[in-house]
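With one protein chain withheld, the remaining protein chains of the complex are depicted in position.
Let's turn to chain A:
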Amino acid sequence: MTNTIEIKNLNYRRNYRSILEDVNLNIEMGKIVGLLGENGAGKTTLMRLIAGVAKGASGSITVAGTDGVPDKKSAISFSEQLNGFNPSMRIDKIIRFYEDVYPDFSTKKYNEMAGFLQIDEGLRLSALSKGMKEKLIIGLTLSRDTKVYLLDEPFGGIDSMSRKKIIQSIIKWKSDDAVILVSDHYVSEIASILDEVVIIKDRTVYAQKSAEEIRSKYAEGIEHYYESIYEGNDIDD
């Protein structure tokens, strides 16, 4: 299997504080991977580094065979928080912007998701509730056709019915070779679609395990496995 994401000896400091230390991580082509860890563990930072949005780390990050930032940006669809847009901008304008900027953006995919997410395109960005904004972000992110999707806590404010539909559209649309890295601090909703989990603890990759292996080897759920690692009583191998 070829790796779509390869991270070697990654170290990242910010304001004289170490955020990530000696991170080594390979993610194989086609995998859906859950990135788990407490608030502040460095999940978002790691995603920003992979996406090339955060800079100044030592070590190397290769995505789909390239480590150049422009190539990475076309290979990665990252659930950014739309902070670059003027809050008074209307949603339909933001969608047009995505269509113009990303040649891989599929309006058909977006419209299908927008149908069940019920995003009112006439509203201004500033008028969206937290959940609505998250729906818009995930809709835009998943509508691109890329090798890698980075979804940073995409479901926090989204109601469970819409969550289920988003997860179903991920299964439906994901091409066989695309990688999805999805972070969350509670796991149960996405556990059934994960190939692997990566746990970030003590500023590094603490564990990387196949989801089915956790179930068959420990007879435990992903949630429990993750909690046991955080509580410091690792299940014995």
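Convention: a residue touches a chain if its C-beta (ideal position, glycine included) is under 8 Å from a C-beta of that chain, and two chains touch if they have at least 3 such contacts; residues count from 1.
Following the convention adopted for this analysis, contacts and distances are computed from a predicted model.
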From the options "Sulfite reductase [NADPH] flavoprotein alpha-component", "Transcriptional regulator, GntR family", "Xanthine dehydrogenase family protein molybdopterin-binding subunit" or "phosphoenolpyruvate--glycerone phosphotransferase", the chain left out of the display has the UniProt protein name "Transcriptional regulator, GntR family"
Across A:145, A:195 or A:227, the one contacting the chain not displayed is A:195
Omitted-chain footprint on chain A covers residues 30, 32, 164, 167-168, 171-172, 174, 176, 188, 191-195, 211-212, 215-216, 219-224
